[in-house]
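All protein chains of the complex are present and in place, except for one that has been dropped.
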Amino acid sequence: MTIEIILQAIVAGLIMGLIYALIAAGLSLIFGLMEIVNFAHGEHLMLSMFTSFWLWSLLGLDPLFSVPITILLMAVCGVVTHYMLIRYILKAKMLIQICATFGLSIFIRSVAQLLWTPDYRNVENPLMEGRIELGTIYVGQPQLFASLICLLAFMGLYWFVTKTETGLALQATAQDRHAAEILGIPSDKMFALGWAIGLGCVAVAGSMMMNYFAVFTDVGINFALFAFVAVALGGFGSIIGCLYAGIIIGLVESLGGLLIDPSFKLLYVFAIYLLVVIYRPQGLFGRY
Amino acid sequence: MLDKLSLAKKEPVWKNNNKVLYFLGSTVLLLFCLPFFNVNSFYLHLFIMIFMHSVMAQSWNVIAGFSGQISLGHGLFFGIGAYATSFLFTEYGITPWIGIIFGMFVSGIIAILIGIPMLRLHGHYFAIATLLIAIGFSLVFRRWDLVGAASGLWIPILPTDSWVALQFNSSKVPYYYIFLAFFLVTFLLSWLLSRSKLGYRLRAVRDDPQAASSLCINVSHYKIIAYVISAIMMAPMGSLFAQYILVIDPATVFNIEISIVVLLITVLGGVGNIWGPLLGTVILIPISEYTRIYFGGTGGAVDLILYGLILMLICVFRPNGLISFFHRNVLDRKQKR
Partner (left out) sequence: MKKTIITILSFLSLVCLPAMGLAKDVKIGVIYPLTGSSAQIGKDAVAAVNTALDIINNKHDIPGMPLAENEGLSGLNGAKVSIVVGDHTGKPDVGVSETEKMLNDGVHAMYGAYFSSVVAAASTVTERAGIPFVNGDSASPKLTSRGLKYFFRVGPHDGMFTQLMFEFIQDFNKKNNANLNTLGILHEDTLWGSDSGSTQNKMAKEQGLKVIEKISYKASTTTLTSEVQRLKAKDPDVLLPSQYTADAFLFLNTAKELDYNPKLLIAQNAGYVDPTFISTLGDNAEGVISRSPFNTDLAKTIPMIGTINEVFKKYSGGRDLSDVPARAFTGFMALAVAINNAGSTDPDKIREGLVNLDIPGEALIVPYRGVKFGPDGQNDAVRGVLMQVQNGKYCTVYPYELAACDLVYPMPTWDKK
C-alpha cells in the first residue's frame, strides 16, 4: 500500500466527491427554500442523464455540447414540478411532503421504464475520452472534466445565491417567506426558481456523467442516497456544507474501500453520517 | 386535567356505537368462516397479504402516527423477524413459535440501540438515518455467511404439515388462521394503546413535544417506548412470512420497498388513526395485485405508475388519508397543520 496508491484513491475520491456535492447542492437549495426534501432527486438525475443521451442519440449532439439544452429542459421540469405538485403540499405535514415526492419518484421511474425500457444505454465514442497521467496518478479525462465542471457550477451557484439580487431574494424567502413577501418578493416565483436551479444543478452533473457512465432507469437510486447523506451531513439548507460533505463522502468511500474493505464502502459513509448527526445533530453547517 | 381525561375515555369511539360494533362483529365472523366457502388459494393468499400488511402498517402507525417520528427504514424489523425464526429453525431445529418470540426480542433490543442515539434527531435527519440503517442491515446481511449471505435461508419442505414447525404444505388455511389471529390481536392491542395513558402521552409527544415535556412527560423516553413497541409488532410478520414462503433472502426481507409500502398504506388510509392502516391495506393490496396481473405482464410498469400517481393524488387532495371520508377522529381533534 504505497503512498502513490493512497494518493490515487484521494484523487478519485475528490473527483467523485465534487459530483456528489453538486447533486446534493440542488437538493439543499430546494430544502433551504421550502423545507421539502426532494425524494425524487435521484430520478431527476436519471432524467438529466437520459435527456443528454437522447440528445446524443437523436440529434447527434455530444454530451459536452448539449449541457445548456439539458439544463434548460431540467429547469423547466423543475418549474413544472413545483406548479403541479409541490405548490399543494407546502403547508402539509412533513410526512405528506415526504410521501408526495416519494410518489413522484416512483412515478417518474416507472414512466421512464415504460417509455424507454429498463435497458442500459451508453453514449458511444464521446468526445471526452482517455486518460491523463500526473506522475503515477491516473485520472480519466471525462471524470476529471466532469468534476471540474461540477466545481465550477457549484461556485457559480454560490456566487449567484450570495451576490446577485435574485439570489439574495432567494435567501430571504428561505429565511422568512412572509417577511420577504411583505417586501415584495413573490415567494411562489422564488420557489419555482429554486426548483429550476436545483434541477439545473442535477442536469449539469448528469450530463457530465454521460461521458463515462451508463444510464438506466434505476441509476438515480444510489446517487440519491449519497445526496441525502451529503445534505444531512453538510446541514440542511447550507450550500457550502454540501461541498464539504460531498468531498468527505467521496474520500471516505474511496479511502475506506481501499484501506479497509471495498465490500463495506457504503457502511463507512453511513457510519460517518450517523456519528456526525449524533454529536452534532444539525450537521456541519446546518441551521437547526 | 384528570376530569377531562376520564371524560375523554368515556367518549364513544364512534357516533353510532351499536351499528358499528355489529358491522365489525359480523365482518370478523365472516373472516373466520371464509375458508369454509371453498375459496381458492389465490384469494386466501390475498387475504393473508392483507392481514400481514395491516399489521405491518399498524406497527408503523405507532411510531409515526402516535409519536410523530417518521421511520423510512421500518422494514428492517421485518427482516430481523424473518431471519430470527429461519435461522433458529434451519440451524438448531427450534420451533418457529419460539423463533417468533426470539425475533421480537432481538427487534426490541435493536430498536433500543437505534432509538437512544437517533430519536433525538429532528424530523428529516431521523428519517434519513432510519433509511441508511435499514440499507446498512441489508448490506451486512448480504455478506454475512452465517445466515447464508445473499442466498439467504431456505427452509426445507417437510413431508407433512406441522403446527410445531409452522409449516403447512397441503393447504393455506392454517396460515390464514394464524395470520388472522395475529391481525386481530394486533388490532386490539393498537386500539387499547390508543385509549390508554401511554397512547395519550405518545400523542402529546407527537403534537407538541415542548408542551408535553413541560408537563413532566419524558419525551425521549416515550419516543423510545413507541419505537420499541412498533418494532415488536413488526417482527412477527417477518417470522410468519418466512414460514409462509419458505425462502428468505436479504433482497426480499430487507428490501427498502417493505418500508415504503408500509408508509404508503398508512398515509393512504390515514396516519395516527387505528383504522387508517386497515383501510389503506384493504384498498392498496388488491389494487396492487390486480394492476400487476392485468397490466404488469406487459412489462410496462403500468402498475407502478398507478402507485406513484395514487400516492401523489392522496398527498395533494386528501392528506389526512381516506379515513377522513368516514369520520373526523374524535380522539384526535387537533390535527396540527
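Letters A and B mark the chains as written, and numbering starts fresh at 1 in each.
Convention: contacts are C-beta pairs under 8 Å (C-beta built on N, C-alpha and C of every residue); 3 or more make two chains touch, one makes a residue touch a chain.
This structure is a prediction, so every number in the text was calculated from the model and none was measured.
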{"item": "Contact residue for the chain not shown (choose from A:48, A:70, A:187 or A:254)", "value": "A:254"}
{"item": "Listed residues B:182, B:241 or B:275, member touching the removed chain", "value": "B:241"}
{"item": "Hidden partner interface residues of subunit B, rising order", "value": "23, 26, 30, 34, 37-43, 45, 49, 139, 142-143, 145, 149-152, 154, 156-157, 169-170, 241, 245-249, 251-252, 255, 289, 292-293, 296-301, 304"}
{"item": "For subunit A, the residues touching the chain missing from this view", "value": "1, 5, 8-9, 12-13, 16, 110, 113, 117-120, 122, 124-125, 131, 138-140, 143, 212-214, 216-219, 221-223, 226, 253-258, 262-263, 265-266"}
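FYI, only the chains that are shown with their structure count from here on.
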{"item": "Residues of subunit A defined as touching subunit B within the complex", "value": "31, 37, 85, 88-89, 91-100, 102-111, 113-114, 225, 228-229, 232, 236, 263-264, 266-267, 270, 273-274, 277-278, 281, 283, 288"}
{"item": "Parts of subunit B lying in touch with subunit A, wherever the complex brings them together", "value": "64, 70, 72, 117-118, 120-125, 127-129, 131-133, 135-136, 139-140, 143, 260, 263-264, 267, 271, 300-302, 304-305, 307-312, 314-316, 319, 336-337"}
